[in-house]
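Sharing a structure, written as structure tokens. Questions coming.
One chain of protein is taken out of this complex; the other chains stay put.
Right, subunit A next:
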Amino acid sequence: MDLEKYRQIFLRESDKYLQEIGSILIDVEADPEETGHWQELHGKIHSIKGMARAMSLESISRLAHEMEAWCLKFQRKEWKAREESIRVVTEGYSLLKALIPRLGRLDVPELNTAYYRLLELLSKGPQGREPADGSKRRADSQTPISVDPIRSIGVSCSLIEELLGFSQELLLMERSKPALSPEMAAVQSWVDQYAALAKGLYFRLAQLRLMSIEEFVDLYRHTIHHQARQMGRLVRIVLSGGDIKADVALLDRLREPMIHIVRNAIAHGIEAPEERKAKGKPEQGTIRIEAESRKETLVLRIADDGAGIRREAIERYLREKQGYGDADIARMDTKAFFAVILSSDFSTASATDETAGRGIGMNVIAQAITYLNGTLDIDSIPGEGTSIAVTLPMSLSVMHAVVFTVGPYRIAVPTSGLDAASYGLPPDDVRESFLDLRRLFGVEINGSQPPGVLKLRSSSAASPGRRRIQGLMVDTIVGNKPVMILRPGQLIRNARIFSGIGVLESGVLTSMLDVDMLAQVSGQIPETAMEV
């Protein structure tokens, strides 16, 4: 995962916000009573705060927090804005400009002093101010602070990566353990215990890399607004379920598809304000992002109240390229119908703007989602809007699997898919229904050793039209182990027979076998002749 990418995004986006804040401050100076300016300021500072928090840049988010609270008071006319109050905000703005490029490091004494002095000023409230209603709400200059008990803390991603790296090296050290003589049994047992603890540490640390959907969306909120402005659209983003957390590695790979989906919604979904007004819609379009977590899946829904996807181009594609008749089209359910725009040969390049233009890039997005083992569902009502739902398995899951070896390969099958595991040749009458993995993987069979036999649970491994596979024959059965499942790259996914890559507590990798797919791909169940 590339942290540098996030840093660059943060710097770029913050810079844009700072520029905007700079120009708003000029407006504020000209007309300090205008609440609209304070509201705008509040919004921009709030955005910087969100990003800084997601990057765990404490000093910046704290300063932004104080500044935004300050602006809110003037926005709500709780305090009367004076020259002095504006000067404080301007100083805060200068501090932000200084802090952001150095990612919040207070490494210069003058900067450090200025920072804490301003924080104090901000928390005290405007000096000699008049609360708008004339009453003296604060007799002294201290604002009462209430502090909730600390339940969670933000930790920088780089620290977690470091921890993970260290703990992984610790695990691997076990490999180079020197042999100990029998007299050192006590030392050996101490070492074994130590190693077991290191493994547990690794396993738990791996589960630390979580980020909330809200922080995730915050990272590119500004790009979205910028895009909307560029296209002359009025857009607001509404997020629900933002407190749901997912593994950073997963979210990182989701970043680009998400941005494309939202861009499409703005470019092709949300209509221009005049058009919306004519249709009786509010001028401002809404893009609603909903996150939902169910069991081990994450569902992200991106819905807009725009023009929807026009059916004509899809119908034309179905008629011309797929030979569908009108009756066939009418019979299709909406999910399958709109899923057409995800096909790689559906292109709107030829269409003279008849479709909403969403075809472009959608198949690339679909591929990216498939790579994450997820699914993409599209629904649309012409004139009313479009909704795209991305369903993803949570990246980190730990399950139990029976690990075995076939020659040099270490493979595993989920324990829930097995009935039994033992050694010995299966009885003659059923041997044909046992898939010999040694043969299939081209591994030399040692006739003198009985093979390991894994008996599959009855409901699995039925490939249509072929005899059901009852079990697998392998070399050695390692055991029933907890395994952390990772998504493999495209090369392994292309092989189709693996459902994932498992990481054992020892840090060793095992290929998770998808027995059903294997049965399909291997075709006829191979004869298992007895080798003597």
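In this section, contacts are C-beta pairs under 8 Å (C-beta built on N, C-alpha and C of every residue); 3 or more make two chains touch, one makes a residue touch a chain; residues count from 1.
FYI, contacts and distances are computed from a predicted model.
Missing chain, UniProt name from the options "Aminomethyltransferase", "Sarcosine oxidase subunit delta", "Monovalent cation/H+ antiporter subunit A" or "Chemotaxis protein CheW": "Chemotaxis protein CheW". Within the full complex, the residue among A:109, A:182, A:280 or A:408 touching the omitted chain is A:408.
Check A:231, A:272 or A:492 against the missing chain and you find that the one touching it is A:492.
Considering the whole complex, the residue from A:224, A:503 or A:519 that touches the absent chain is A:503.
Here one chain is not drawn; of A:39, A:56, A:123 or A:168, the residue touching it is A:168.
Mapped onto subunit A, the footprint of the missing chain covers residues 1-2, 161, 164-165, 168, 172, 175, 206, 209, 249, 253, 368, 371, 406, 408-411, 437, 440-442, 486-492, 494-498, 501, 503, 507-511, 521.
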